[in-house]
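Apart from one protein chain that is not included, each protein chain of the complex appears where it belongs.
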Amino acid sequence: MSFTTHTGNRGLVLEEKLIFEQGEPGRTGVDLPKPAGIKSRLGGLDRDSDVGLPGLSEPQVVRHFTRLSQKNFGIDSGFFPLGSCTMKHNPRLNEKVARMPGLADLHPMQPESTVQGALELIDSCAHWLLVLTGMPAVSMSPAAGAQGELCGMMAIRAALDARGENRRRVLVPESAHGTNPATAAACGFTVDSIPATEDGRVDLAAFEAKLGDDVAGIMLTNPNTCGLFERDVRKIADLVHAAGGYFYCDGANFNAIVGRVRPADLGIDAMHINLHKTFSTPHGGGGPGSGPVVFSDALAPFAPIPYVVRKGEKFHLVETADEKDGNKPFGRLKGFHGQMGMFIRALSYMKSHGADGLRQASGDAVLNANYLLARLKDKLSVAFPGYCMHEALFDDDFLKDTGVSTLDLAKAIIDEGFHPMTMYFPLVVHGALLIEPTETETKESIDQFCDAVLALVAKAESGDAEFFKNAPYLTPRRRLDETAAARKPVLRWMPETA
Amino acid sequence: MRYLPLTKADRVSMLETIGAKSVDELYSDVPEGALLSEPVDLPHHLGELQVERDMAKLAAKNMGTASVPSFLGAGAYRHHVPATVDYIIQRGEFLTAYTPYQPEIAQGTLQYLFEFQTQVASITGMDVANASMWDGATSCAEAVLMACRATRRKKAVLSGGLHPHYREVTETYCQYSDTEVAGRDGHPEKQATADELDDLIDDQTACVVVQYPDVFGRIQDHTKLADACHAKGALLIVVFTEAMAFGAVKSPGSFGADIVCGEGQSIGNNLNYGGPYVGLFATTSKLVRQMPGRLCGETVDQDGKRGFVLTLSTREQHIRREKATSNICTNSGLCSLAFTVHMSLLGEDGYRGVATLNHETACKTADAIDAVPGAEVVNDSFFNEFTVKLAKPAAEVVEALVAKGILGGVPLSRLYPNRDDLDHYMLVAATETNTDEDIADLASALKEVLA
């Protein structure tokens, strides 16, 4: 039965105002000592007006954010098969160690002598990444995957400049993540798109035809955004090298091959690793991420500052370029030395798994995805034939004539208690549904998801499009009006004017 | 392995459903010879106990700022973070959520982002703010690129009072986009006033970047500089490294700044040896569509109830691709939650109160240092950080203080390795976490070191 409550609350789902609508002057959530009344030395610029912040007590603040949290779906809540995002379990041990005294309370400008353990930790994290990729060098600086791409492409630009070559064209498959072309453009390159073949891989002939002495390199995701391994990856590497260009590998999907395939053996020159995907540092509702970049010998000298070097038993943080070492860093990417908090979590994750566990993790991720593919392939339309890697891609052909779109189906999946798959990406597939179960899901949860999807598809086929058009029904909010939000943007709370 | 739920029996039955003989068969697209048959040469898996022990060993080799008197700043500040903050950000619904692309089941993240944007806009005195950037330095670089887009010009003028790392990151970001970066060197005893930059502003200037308070701790009014910029059609970008300061000083918005951006670490976030931090980014309504990064906006749902969504996404890489305003994708979601929770606890009284405490502690520290022979505070104005001129090279003094168990400051030689003229200067920051005892310890240690 359906009825509305007096409060608007529905059982455990509680309506919550903005903090700005709850404050009272004079209330606070912190107790501070009384000021001593020292005359200020603020250069005469003492604040003379209110900031406009609401006053709330601690219990109000705790309740506010607890209620907000209950309107969110996380990996801890349930199955979260968001393709290309790798929503695997985030171990709590990693959170615990990241908060240890002696790690969380280290200041980035402490003298080297007081942070030897921190530098050793960065070096150790780097070592794991180097062995797992087989590459000779790594920059730990980048703040996230997109900045890792920037790091890799800037190194390529710097290497080309050092060679005195004015190569400006970068080849990017049309299935690429949007950050690839955006990054290439930010480094002053022009983007030339490579078409895909019928089986979802780079069209080798088209790629070869585009090579020339103005080509700086290729940006290729492998396994690619269709969840497939690029069979011709070595040929691609050889061809781009023969043409004088570099091979940037987008390592967003490294989780499918970690411990089983070393990117170095595929001929890459640079690759970023999303620690928040492959090594399970929490996504946190949109960051922080971390995107270390491994480099080949050709690009290593151009890696940005700062970086850690080991000399005997001592670790050093190199913060300025030293030409004597033969290094020509292209610059600096972050205020300080990278996402240390994420290195701690990733190292804890890698040590917990070990070489054996990481190999098992990638194998299970691929097994889970193929199992899901096998369970759904008769009813849904598989985008490309054959086995997949860590994620399964479908197009919307199976919804043809039902009046139900990929989006509608996803919204109905929400009501079933799952986070939906990635939709409409990659762009090379019509109405794409990209499903990534990850290795931390049980067979039972995958079965439950597949059963629910199959039931919904049957419902769609039975002609109940209206049901789907209006889904979801059971969420804290139903479909939101994104057009209104974009036409008249309201981007902050404002006090009501009298 | 405790994180991997599949059993041997599961794997066998799943392979059967798939119709594959082995997991290796699923990797059949991998080129000949590239598929490893054994684990790589790294240690094997460990239990929680062993991992925690290993990590604790590394932690024990460091001198944490919480364990000794610490006066380090220069872009990262230690403040007391209420216990509530860490409790909230560890709630799994926040910690393990993705970017809120499905708003029906992400209203929690979206609402706090809306609150975060409002808080950032309020403290900076600007119209709007985005849902965060990676850190202060990248925010600064992105602000310069944004100014170039908005003005269709290609020259940025950076003040000598800008943090050198921010300058380096900005130069790095600009180097391949034909953007000229001009400016002058700063010095703690020479004013970097508007007049000093005035002659660098011309018809090709997209923006002028100043830091407030500046890297040496000084506080200056930039109203005239804003006017000078606007007279030439350039934008004024005001950068900050200490977000706590705006509880005590006038907001940059009051100067007429066009973009205000900087580091939000000092509210709600640990020092974390430099990251993750949270970049704050605010601007005027007029420039909102040129802004990089994610934005959360208010709307209504199908039933007419208020809700929130990510909006104006067409600026971003996943839609505009090579024409996007920035390549940023993931931002600093959880750090912005920590900021929002801390700010909510502080409120108007707490924010201004803790800012006052910072300033008073810094005043006391400055007086104590000034009384030490061979040490002189050079600032006329400061918030919670100032520059000290020492009779000995600052790097040596800092090492000698470490030997006495004190993290006394940041030598300017670390920030400006090529500036011999700054060897004797040290940045000292004091916050509400510093006790009178800490200050006395620092002063007496400094006295011995300089004697």
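By written order: A and B. Residues from 1 in each chain.
Methods note: a contact is a pair of C-beta atoms (placed from the backbone, for glycine too) under 8 Å apart; a residue touches a chain by one contact, two chains touch by 3 or more.
As a convention for this text, contacts and distances are computed from a predicted model.
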Chain not present in the shown complex, as UniProt names it (candidates "Glycine cleavage system H protein", "ABC transporter ATP-binding protein", "FeMo cofactor biosynthesis protein NifB" or "Nitrogenase protein alpha chain"): "Glycine cleavage system H protein"
Listed residues B:R289, B:K305, B:K364 or B:K447, member touching the removed chain: B:R289
Hidden partner chain, touching residue among A:S113, A:S462 or A:T483: A:T483
Listed residues B:K61, B:K232, B:K305 or B:R320, member touching the removed chain: B:R320
Chain A, residues in touch with the chain not shown (by the definition above): 482-483, 486-487
Where the missing chain touches chain B, by residue: 289, 312-314, 319-320, 323
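Quick note on the criterion: only the chains that are shown with their structure count from here on.
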Chain A and chain B: spacing of chain centres that average the CA atoms, whole Å: 20
